[in-house]
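All protein chains but one are shown at their positions in the complex.
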Amino acid sequence: MSSTTDAATGVKPQVAAKMIPIFVMGKKYEVPDSLTIMKAIEYAGYKYIRGCGCRGGVCGACSTVYRKPGDYKIYTGLACQTVVEPNMYLTQLPFYPAIRATYNFEDLQGRPEEIYELYPEVFRCVACNACTKVCPMDVQVMDYIAAIKRGDIKAAAEISFDCIQCGLCASRCFAETPQYHIAQLARRLNGAYLTPRAEHLATMVANIEAGRYKTGLEELKAMNAETLRKTYQERELEPATAGDDWTPKDTRYL
Amino acid sequence: MKIGYYPGCTLKTKARNLEESALAALKVLGVEAVELPRWNCCGAVYSLADDDLIHLIAPVRDLIRARESGHDTLLTLCSMCYNTLARANDIMKNDAEKAKTINMFMDEEPDYDGSVKVVHMLDFMRDQYGWDKLKEKVKVPLNGFKVGPYYGCTLLRPKEVALDKVDRPIIFREFMETLGAEVIDYPMATQCCGSYQVLGAPDITLKISHDIIRDALAHGAEALALTCPLCDFNLGKRQDLMIGKFDGAKDMPAFYFTQLLAVALGLPVEACHFDLNRSSALGILKQKGLIKEASAA
Partner (left out) sequence: MSREITSKNIDDKLKQKIREISGEIVQQCMQCGTCSGSCPMIEHLDYSPRLLMALLQWGQAEKVLGSNTAWICASCHVCQARCPRGVEIPRVMEAVRLLKLRANVNHIEPSNLQPEEIIDLPQIAMVSGFRKMTS
């Protein structure tokens, strides 16, 4: 039996992948069942020149829309993260037109009306929830649009935090809104104008500007490669088990 | 007493004076209004097409949220939210076929059967709290203050969701009388202010809104009491455009009914956010001696 463990190594032998049919833009291909959609499409002979970015599930470039036989529902996913299923019907959506408003960020102050001016269509939302249903990142898109409509920029920024700008929400919007661009503006306004400034950061930046680390940097710059390597290797590391009161032996830069 | 509460979008920004005064007043009255933890815009207007269910989704979703939060009754302050939610609820309760389609469309939500009762603050006060009990709580009766209650459209029409008799309503009169005000009746109290036509036909809306104010003034009203942020925009904020444009147009203080309630309950002016009203609103309250100068300063 193929699943028998090798007595000498304790490793299960590699099993030849099972081949399954998938339909890419209506055309049938047999692909190994263990591949992601992205690899399956490449296996089928396509070459990505767009609609493929990080291959790690964070850039949002490789949105896929698919259906399964005997099921009315629309499924979505990132091609680089979603494993193929037998008889899935799919296409890639490398880009979906959505107008991103232009604005001079310096002129804004973090008021809801600024979002309304740039994206008045947000008020056309009917809460159909199609956006949330297609979001491959499980962002509650409808809820952040609801938050924006009631002027709660902070809530919108928080709810939309995991958005990777893939644009699938905009492709399904009944109200024709570009939700993800609106959310991006909300996060920018929240970050720049509504979140309290971190005082310790300002102090530290001021310290750096005042030349606090200048001597240390100059010392490093003056080292030859060998000394630099040695210094790096011998640097003092914070032990993994260190408590909050741990301090390095060299306290010059604290 | 505890009740589910649906605010509506504008009450979180431009109509904070409506929400904050109401919540402060309800607290004093011993009513705990619990805002739904999750809600979306109701759509503000009810879809009038028989074959259009998509515009019912938003209000029904809010009703589902109310049900999920365990509320049997949902309180509204904005009359447009009231109208939209109450009518959507009627459909879910009385039209099995439409309710089924709507429930099927929202396959990510539990089914809903119209079992939440949607109320407006005015009928809540009349039917559940009671005028007599309210009267006992009044500390600063609005004696000698001639207030013209403005119903507008959505509290009274259509009759299926009317808070009172469609053509001869008295609920707002009773409310203001309970607060001690001298209530001014005027024929246009139930006539439309132009509503959303402020976008489609802004000049016409300005004209018919002015007609209402002129009518209230002619009958002796010193101020208007309102229940809706869109009425407040048309009849309150847009007075700036009326003055100078129409013969005899003059400033008319406009309040949300809940602000007058808060004043009558003796709440501090800070609870009322009068900065969002016309400046004449605070002025007339001072002139009538209804608010303390110290706290108004």
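Letters A and B mark the chains as written, and numbering starts fresh at 1 in each.
FYI, a residue touches a chain if its C-beta (ideal position, glycine included) is under 8 Å from a C-beta of that chain, and two chains touch if they have at least 3 such contacts.
These numbers come from a predicted model, not from an experiment.
Interchain touches from the omitted chain, evaluated on the whole complex, reach A, B. For the options A:124, A:214 or A:230, the residue in contact with the chain missing from this view is A:124. Of the options B:43, B:114, B:149 or B:253, the residue whose C-beta touches the omitted chain is B:43. Screening B:69, B:103 or B:197 for touch with the missing chain picks out B:197.
Within subunit A, the residues in touch with the undisplayed chain are 113, 116-117, 120-121, 123-124, 149-151. Think of the hidden chain as still there; on subunit B it touches residues 8-10, 13-15, 41, 43-45, 47-52, 55, 78, 80, 153, 156-159, 166-167, 190-192, 194-201, 204-205, 207-208, 228-230, 232-233, 237.
What we mean here is this: only the chains that are shown with their structure count from here on.
Considering their complex, residues 112, 123, 125-129, 132-133, 142-143, 145-146, 149-152, 174 of subunit A touch subunit B. By the touch criterion stated above, subunit B contacts subunit A in their complex at residues 7-13, 38-41, 43, 54-55, 57-58, 61, 105-106, 108.
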